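Heads up, one of the protein chains got dropped from this complex, but the rest are sitting where they should.
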Amino acid sequence: MLAPFTWNIRVYYEDTDAGGIVFYANYLKYFERARTEWLRAADVHQHDLAIDQKIMFVVKSSALEYHAPAKMDDELELNTAVIKLGQASLHFLQEIWCGQTLLTTARIKIGCVSTETIRPCAIPAEILKKIQVAHSPLI
Amino acid sequence: MLAPFTWNIRVYYEDTDAGGIVFYANYLKYFERARTEWLRAADVHQHDLAIDQKIMFVVKSSALEYHAPAKMDDELELNTAVIKLGQASLHFLQEIWCGQTLLTTARIKIGCVSTETIRPCAIPAEILKKIQVAHSPLI
Amino acid sequence: MLAPFTWNIRVYYEDTDAGGIVFYANYLKYFERARTEWLRAADVHQHDLAIDQKIMFVVKSSALEYHAPAKMDDELELNTAVIKLGQASLHFLQEIWCGQTLLTTARIKIGCVSTETIRPCAIPAEILKKIQVAHSPLI
Partner (left out) sequence: MLAPFTWNIRVYYEDTDAGGIVFYANYLKYFERARTEWLRAADVHQHDLAIDQKIMFVVKSSALEYHAPAKMDDELELNTAVIKLGQASLHFLQEIWCGQTLLTTARIKIGCVSTETIRPCAIPAEILKKIQVAHSPLI
């Protein structure tokens, strides 16, 4: 990946299941936390988007490969990169690493929708610009 | 308890933690499912309340005792009884049983709030009546 | 799909997010509940597998398409079909419907692993037979 955004996440009891490892649905939560922090680093705040702009980002598709499990107390490193940026959508490639081990890979497609109609709408120009400025090498 | 409302819940992988038992925060989810079904049995639907009446029920306090753990695949029986019904609040006593074993006891205080202000408001008369009619022996 | 296994799931508050719809990671929980019930219908119980056979099923990959959102109080119908059955793996195609609307589609690859080593191992013959007998038209 080309200079992705990096975010660290600690594994807690709540994330594990009776198999003794992180419940696989919870990786989607980790990936979303990383995307939220990536947006925040670009000065885009989702709560404000919903209130001020009446838009929100929703996940259109997710494709995850689970290579190796994370365990209680692990400190994970998440890499997040935009691989495609459209007028109303973003495609992400994300990875979770524990030390030198790649645990999980995700391809996530996000759409921008109106909070009122839940229908697709263009990403507002000022938001798009913030994303482009912050992450131009990746796009 | 006096003729409480009964609802069954199955334990799935998602509910367990690395200790091999149900993660204790998840009992709050089970208790809420049972209260939702208790309301539904009284013909009160929370999604409609939020849309039509602009109110919602929020939890003000929860006190849980964890006596014994539930495990993957267990089929649990939940008992739900109203022990106090006010103009803007409900107090519940709830229990989770697995066969003849009492697993968890909960005392939950619920308040009725406006969805717009998140401030307390009286339970609408028609809703209150539905609850009283359905559950008069308990109140 | 060819005569899939069907399981119904109700949406509760715990499943929703601030967008007013089901949080997309939670569909993975729904799909797993349906697979667990599909196994149970074939007389295979995951808790017993872990204790008696020292094996467990783990998710190797998940690919989900989110077509339309589910909302609080919705009653969902899940279809589950095995589309490939190997010696140590199962591939599932699963769908979530709300009435006549297809909400979500999933392709899930499952592997059988030892609970001790977390490494792949063959599905025990008796378990494989139960799955084949119960679901032969699908395989």
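Residue numbering begins at 1 within each chain, and the chains themselves are lettered A, B and C in the order written.
Just so we're on the same page, contacts are C-beta pairs under 8 Å (C-beta built on N, C-alpha and C of every residue); 3 or more make two chains touch, one makes a residue touch a chain.
None of the values given here were measured: they were computed from a predicted structure.
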Chains in view that touch the one left out, judged over the entire complex: A, B, C
Hidden partner chain, touching residue among B:A50, B:I83, B:C98 or B:C121: B:A50
Identified contact with the non-displayed chain, of B:A41, B:L64, B:I83 or B:C98: B:L64
Full-complex contact with the absent chain, from A:Q46, A:T105 or A:Q132: A:Q46
Where the unshown chain meets subunit B, residue by residue: 18-19, 21, 24-26, 28-29, 32, 50, 56, 58-66, 69, 115, 118
For subunit C, residues in touch with the removed chain: 13-14, 16-21, 23, 25, 71-72
Touching residues on subunit A - with respect to the absent chain: 10, 12-14, 29, 32-33, 36, 45-48, 50, 71-73
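Methods note: only the chains that are shown with their structure count from here on.
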Interface sides of subunit A and subunit C: same vs different residues, half threshold: same
Chains linked by the largest number of contacting C-beta pairs: A-C
Magnitude of the superposing rotation for subunit B and subunit C (Cα, nearest 5°): 180
Rounded Å distance, subunit A centre to subunit B centre (Cα mean): 33
Distance between the centres, which are taken as Cα means, of subunit C and subunit B, whole angstrom: 28
Averaged-CA centre spacing for the pair subunit C and subunit A, given as whole angstrom: 24
Residue numbers of subunit B (touch at least two other chains): 13-14, 71-72
